[in-house]
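Coming up: chain A.
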Amino acid sequence: MLENLYQEVLTLEANTMEDKIILDINNLYINFKNGSDIIRAVDGINITLYKGKTTTIIGESGSGKSQTVLAILGLTDGQPGIVSGSINFNYHNLLENIPLFKSTNKNEYKKLDKWFHNQQKIFKKIRGKEIALIFQDARASLIPYYSIKEQAWETWKKNNSNNEKLFLDRIFHLSKSLAFENIERILSSYPNQLSGGEAQRAYILLSLLGNPELVIADEPTSSLDPSTSKSIIRLLVDLSKEENFSLLIISHDLGQVLSISDSIYVFLKGSIVEELMIDDKDIILPKHPYTRFLLSMAEGKAFRELRVNKSIKRGNINTTIKGCPYANNCSLKYEKDEKFKSKCEELKPDLKKVHQGKVACWFYE
Partner candidate 1 sequence: MTYTSFLIKIFVFLFLITSYSIAQSGGNSLTYIEYHPLGNLNPYENITLRNNNLRFQSLIYQGLFKYDFNSEEYVNVLAETHRDLRNNRFRVELKRNIYWHDGQPITSQDIVSTYEFIMNEGKLPIISDRLRNSIISIEINSATSVTFHLNDNVTVDPRFLLTQWILPHHLISTRQARQSFNRRPIGSGPYKFESLSLNGTLNLTINEKYHFKKPSIRQIRTEIMPDFDTASLRLLSRLSDLLIDVPVNRIATIDRSPDHRLEPYQSYTIHVIAFNFNNRLLSNHRLREAITIGFDRQTALEQWFGGRGRVLSGPFTPGSPYFNPQIRPRTHSQNHARQILRDLGYSDINGDGYLQQANGERLQFRLLINNSVSDAGMGMQNVVQQFQEQMREIGIQIIFQYEVTDNYDQRLMFDRDFDMALVGWSFDPTYDISYLFHSSFIRPGGGNIISYRNNQIDNLFNQFRDSNNNVMRANYMDSIQRIIYEDIPYLFLFTIDRHAAINIRFVNTLIDPIYFFSKIEEWEIIQGL
Partner candidate 2 sequence: MIKKIGYSLVKSVLNLLLSVIFICVLLALIPDITADNYALRFKSYFITAVTFNYDISLARGFYISELVIDASQKTFLLIFVTLITVIMISLVIIILESLFNQNYILQIIVTVIKTISTLPVLIWASLLIFFAFIIWNAVPVYADLESDSLWIKTLVIALPVISLSLGDGMLMDFYLKIKNELSSLNQQQWVKSLRARGISTLKHKIRSLIVPIFNLVSSKITYLISGSIIVEYIFSWQGLGFLIWQVLMTPGAKDYPLLLACCKVLLITVIIISLIRDYIDFTLNPHLIEK
């Protein structure tokens, strides 16, 4: 009874939130060709981002989270790339008129290519100005032979006016929020003269110059030490409140993002296995064994499971995958009977609503 009520409340909340949806990804499929094989990098995912909220995508490397992000900006490299689905940004479908992709025929590839090439015009409009993307290694993301100021000016010119005074004002304004002590030094230096944290903050500064509505941070802290990374993420969240943009953080460390996220998507081998909604009380009730494993990792309890999980094959996602992507490593599997086991291995579970979130697991059928 209580559970039912809780669900109703949640749906109500969701309804009210739906007005503020900024990005809505539906049934996105991304494939890549490897020789004669087709690798399914992203396997029909649905993601919804709300305005002003911080969303996190969690997953191991090769689970397709980076490809999802690149797809949003139309930056996917390789063939065939985005195959089907829709990405609605501010209720405009970025993947309009995507051709129907039936077989691995060469002509189909060509059609897709041509479509993707034409679509770049639309993507170019939103890049930087509407959606900003922050990369893993900030130092490598900065042009090595320009000073930060030159790069910032180039970005500013592209997105705003040619007014230098406004530019400097904006930079000084941002530098306060970004906690730069000596902004002059940063502006005049080259990327290889900066420390990792400084470079990352400088890059955040660059990406905020276009006043984006959505900032995507693709593992922004993976090359930094823990304390710096924590502060950077904190900074980003604060800035999102201050500058009024939505935040999408990609991470492989659940513990780091748990406290700041409004919702968490757990990726495994190209599909979402769990969708967590986190309310203000910090109640987190992961259902999927993989999420549980991640959580225990974050809390430092994963010693036993770690040994089991060694056998996860990284990035080897084929069209031939049947059943649950976590079937081989599932800890719940051993508690189930034989019947269940075969179901896990042969049929892929769909996302089902369970309590606050959604889980794709046969155990919760």
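In picking the candidates, the idea was that all candidates are chains of the complex that A comes from, given by their letters.
Simple rule for what comes next: a residue touches a chain if its C-beta (ideal position, glycine included) is under 8 Å from a C-beta of that chain, and two chains touch if they have at least 3 such contacts; residues count from 1.
Since the structure is predicted, the reported quantities are computational estimates derived from the model, not experimental observations.
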Of 1 or 2, the one touching chain A somewhere in this complex: 2
Partner candidate 2, residues of chain A touching it in the complex: 73, 75, 77, 106, 109-110, 113, 124-129, 132-133, 135-137, 140-145, 154-155, 158-159, 190, 192-193, 203, 206-207, 210
